[in-house]
Each structure stands twice: as C-alpha cells, then as structure tokens.
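All protein chains of the complex are present and in place, except for one that has been dropped.
And then subunit A:
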Amino acid sequence: MIKTLTTTVPAALIALGLASTAQAEIKIGASISATGPAAFLGDPEAKTLEMLVEELNAKGGINGEQVELVLYDDGGDANKARTFATRLIEDDEVQAIIGGTTTGASMSILAVAEDAEVPFISLAGAIDIIQPVKPNTFKTPHTDRMACQKIFEDMKKQNITKIGLISGTDGFGASMQAQCKDVVGEYGIEIVADETYDPKDADMTAQLTKIRNAAGVQAVLNPGFGQGPSIVTRNYKQLAIDLPLYQSHGVASDGFIELAGKDAAEGVRLPGTALLVAELLADGDAQKPVVSAYKAAYEAKYKTPVSTFGGYAHDGFALLVDAITRAGSSEPAAIREALEGVKGLAGTTGIYTMTAEDHLGLDLTAFRMLEIKDGDWTIVE
C-alpha cells in the first residue's frame, strides 16, 4: 500500500501541473456549465467565449496583448465551480473570471473571487448575486424582477388590473413567480389566481380552467422555462381562452413558437432581448450593429441559431475587453475599477452603464416587448 500511495500521489500531481503551463499576456478564466442539466445555457456561452477570443486575437488582442481563455466545464455543480474558480485564480493566475452559468455556481465562484479580489462577471439570473453589491462581482443577464416589471408595465398600458399566474415549479419559474408577486402591487395589478405546474407535466388544462373561472381575470402570465410554457400555450388555445397571454423571457427563442405551434402562439407577448429580433431593430438602434455582428459570426461558425444565453457571455466578454482597454492594464484591481466605469456599452442584452452601486447596469429598456404574429416575432412598444 505504501508503494501505491507514494507513487500515485506524485504522479497525479505532475499530471495536474502539466495541464496548465501555456503563457499569455492577458489571461481570462471561465467556469461554465457546458455539460450537465444546464448545458442548454452553458453550451452557447462556452462557444461564444471561444469564438470571441479567437476573433479578438486575430484582430491583435487588447492594446496589442494577446488574450488567453482558460475554460473549465463545471457541469452546473456548485462544488466543482468553486474548485475551478480556485484553480483559475491560484493556479492559472487569471486576471478576471467570466462564468457561473447557474445561480448556485455563480454564488460559489463569487465567494472565491471576492476573497482573492479578482473581478468576476456572472452569467446567472438571480438578483442575490449583485445585491447587496460586492466589490468584485458583476453580472450581465437582467433579473427576473425586471422581466416582471416589463410585463406589468405593458399590462398597465392596456388597463389590465386583474391577472392569473401559472408558474413552473423549477428554479426559474419559482424564482420569477416570487419576484412578480413582490412587485405586482407597484403597478396597481392584482393576482386573482395563482397556479403552479411541475416542469414535467404534460397537461395544464385543469390549472388554466381554474384561472379562467377566477372572477374578473383579464390576462394570464406564465413564468416558466423549457417545454412547460409551450404546453400552457397549446392548452390555452384548446380551451379557447380569450384573454391576453404573457410568457417570460425564459422562452424567448424560435424553439418556443415551434413547440407551441404557430396557431397557439399567435398573439402571445413576452419580454425578449434585441438579439431575438436583430433584423427588426430600427437602423439607428445602438444595439443593432452589435447584435447583427454577433448573430452573423456565431451562426456562420456553429451553424446553430444564437440564443439569449450565448448573448450573456458575449456581453460579459465585451465588458471585460472594454474595461481592460480603458484601464490600459490587466491588473485585477484596475479591471475592477474600470468595470465600475462602464458607460453606455451596447451589448446584445442591453446597454450597460455600471456604477459603484449598480453592478448589473441594465434598466428596463434592455427588454423589448415582443408579440408573436404569423409565427414570427414583432416588436410592440
């Protein structure tokens, strides 16, 4: 046994050391859920980062320095994410970290990054990541709360005051349900029916019938993710419910229209990012060039449609490049300082303006209210 242990341990240590020896002038680390349950989020994020780094280096890097990306796959596991964050900081000695596809992974990375004072840009949704504000943690995706606010704003414009809520019980649905219930009062809207479904349910007609029978209900909102909202939309049509249906930003993709069916999806409204409607943006729109360029490059390289999630990674990388360029230095402290000074940077998700108190830097204009007409997206403002 002694022999086994004494030969295996050093051998393993050597192997570990060999895995990370390359040299670069600016090193950016990433821990992303490219596989595992959150792979549909993480896969486009990882691909986006790889593509952008390649593009940037071909153009000569930042301030003449080449950028090296150290990318690890944490599989959405918070424990692994923490290990990789430690590895990125202690072993790879990166100057900044992008990643944390899921909220759990982001919260784990955040703790390590704050300890080591390395700037970290999270790609996860929860508001807890940046509230309270931590000096080194930033994030690019808008919060669930903002999606709720955007939807309620639109409802208010149409004088809707009583709504029914049908939410998935998965992480996304439940978090958004809680946030929506929290802000709904500010818009003078009342929730008269509050139903939930399991993400694996195949039929939601019972819940929808109950909502339809609620007194005075004027519209229905469905915070959810994956296939659930498509089934809700189909059942909604089958029950011939004649009220406006609002979906969340969680299903802002062409896949949703396909799954729900063109007929059923007709008239559905949801808050989406500019990336989804790149062609429809007005010519003077500040986001149009960014969104179009990213979409064209990504789709040419990977032959799959862009997704909002890849867009989060795009924006995270753009923020870093902008910060390093302005700071003229790749010292973590200088990057952190410069990130707080980001002003009017157009990304795919929105236009970022960070301050010392706001490490997200987006407002409600980041969302566009979209409506599905004839199986395609239109912007309604």
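As a working rule, a contact is a pair of C-beta atoms (placed from the backbone, for glycine too) under 8 Å apart; a residue touches a chain by one contact, two chains touch by 3 or more; residues count from 1.
Definition applied: contacts and distances are computed from a predicted model.
**Student:** For the complex's missing chain, which UniProt name, "Aldehyde dehydrogenase family protein", "Electron transfer flavoprotein small subunit", "Formylmethanofuran--tetrahydromethanopterin formyltransferase" or "Branched-chain amino acid ABC transporter permease"?
**Tutor:** Options "Aldehyde dehydrogenase family protein", "Electron transfer flavoprotein small subunit", "Formylmethanofuran--tetrahydromethanopterin formyltransferase" or "Branched-chain amino acid ABC transporter permease" narrow down to "Branched-chain amino acid ABC transporter permease" for the missing chain.
**Student:** Looking at the full complex, which residue from A:56, A:111, A:293 or A:333 touches the chain that isn't shown here?
**Tutor:** For the chain that is not drawn, the touching residue is A:111.
**Student:** Sort through A:68, A:154 or A:170 and give me the one touching the missing partner chain.
**Tutor:** With A:68, A:154 or A:170 as choices, the missing chain is touched by A:170.
**Student:** Which residue numbers on subunit A touch the omitted chain?
**Tutor:** Residues 1-6, 8-10, 12-13, 15-17, 19, 34-35, 72-73, 76-80, 82-83, 86-87, 89-91, 102-104, 107-108, 111, 115, 126, 128, 169-171, 174-175, 178 of subunit A touch the chain absent from view.
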